[in-house]
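Let me give you the structure first, and then I'll get to my questions.
With one protein chain removed, the remaining protein chains of the complex are shown where they sit.
Now for subunit A:
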Amino acid sequence: MAFVQQSSPHAHSARPTSRVMLWVMIAALPGLFAQTLFFGWGNLINVLFCIGVAIASEAALLRLRKKPIGFFLRDNTAAVTGLLLGLSLPQFAPWWVSAVAVVSAIVVAKQLYGGLGSNPFNPAMVGYALVLVSFPVAMTTNWAAPAMLWEGAPGFGETLATIASGQQTAVDGWTMATPLDEYKHKIASHTATEVLTHPTFGDGIARGWEWVNAAFLAGGLLLIFLRIISWHIPAGFLGGLVLMSLAFGNDADLYAPLSLHVLAGGTMLGAFFIATDPVSAATSHQGKLIYGAGIGILIYLIRTWGNYPDAVAFSVLLMNFAVPFIDHYTPPRTYGHHKPRRGVPGSQG
């Protein structure tokens, strides 16, 4: 009788990559729900479209690379990339902007580097940065004005038609500058009180955005609870951002206040869903903290002194560059050793 021959361990937990990715998508749903509630159907349409394009381009590239298509599509990673782009892009971004972002994310940033697990850069952020640099008009003038779904925001059909029309700018009345954009450009010539009268801020901190961020925070905490992500990257990310804001941005008449940094823009989506992409992040706990903090600090620097109102994509990509360096110098101390063995073989320490 021939018994199964296998190397130990013989038991395995049942949480494959596909399930992990599914949980990431589920955890993003509250955020998507809040986006739809406050900014209309744009994000939902983008999400569905981006996921479709992502899966199609992944399948096409797998075919070109002669890889088993079904085996790799089932890991759900392409869908997650599509989802993240759909959540990040402006609500009324023309379809081709989204398509360019997704295709460059999947084809260039992921598959050309060798597919899942081999990409040094966060694919979604490569796509996002590419379209942000290439199509600045489409990427800044298509943010939906905050309006509750039932308060006269454009309907599903209208939104779909606008996105599908492919025009660089959407209907004027439906769009509005984002809170971070508004604050950044007005604060040079106005006081904080004057700036905050703009309807984009609403009555609270940043109308709609605060809820969207709160929802992504909730989804992110769920991921930590399920041990799908570790707390280190979000903690470093938010810690870096908060510390920078406290250190430099205490004067609201000069710089955006802390509340806006944390609850407007893509902060929570970035901290829990984007920066935590394990493939392009640092590996050890210490490394993850440094990596996250680097992103948080860079976001503050770019938002405050750079040209862009939000900066998750650039910050994540810049820290992706630093990952091998961080990894070299942050290995954990192994059991039974006095100190961690830093650096490369043959080096000191």
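Just so we're on the same page, a contact is a pair of C-beta atoms (placed from the backbone, for glycine too) under 8 Å apart; a residue touches a chain by one contact, two chains touch by 3 or more; residues count from 1.
Keep in mind that, in the parts below, contacts and distances are computed from a predicted model.
The chain absent from the displayed complex carries the UniProt protein name "Ion-translocating oxidoreductase complex subunit C", chosen from "Sarcosine oxidase subunit alpha", "Ring-1,2-phenylacetyl-CoA epoxidase subunit PaaC", "Multidrug ABC transporter ATPase" or "Ion-translocating oxidoreductase complex subunit C".
Within the complete assembly, A:S230 is the residue of A:S230, A:S259 or A:T304 that touches the hidden chain. Residue-wise, the contact with the chain that is not shown comes from A:R19, picked out of A:R19, A:R65 or A:H185. Contact with the chain not shown here comes from a single listed residue; of A:T36, A:S57, A:T77 or A:N142, that residue is A:T77.
Note on the undisplayed chain: of the listed residues A:T141, A:T169, A:S259 or A:T283, the one touching it is A:T283. Subunit A residues in contact with the hidden partner, per the touch definition given at the top, are 1, 3-13, 15-17, 19-20, 71, 75, 77, 115-118, 227, 230, 278-279, 281, 283-285, 288, 327, 331-337, 341, 344-346.
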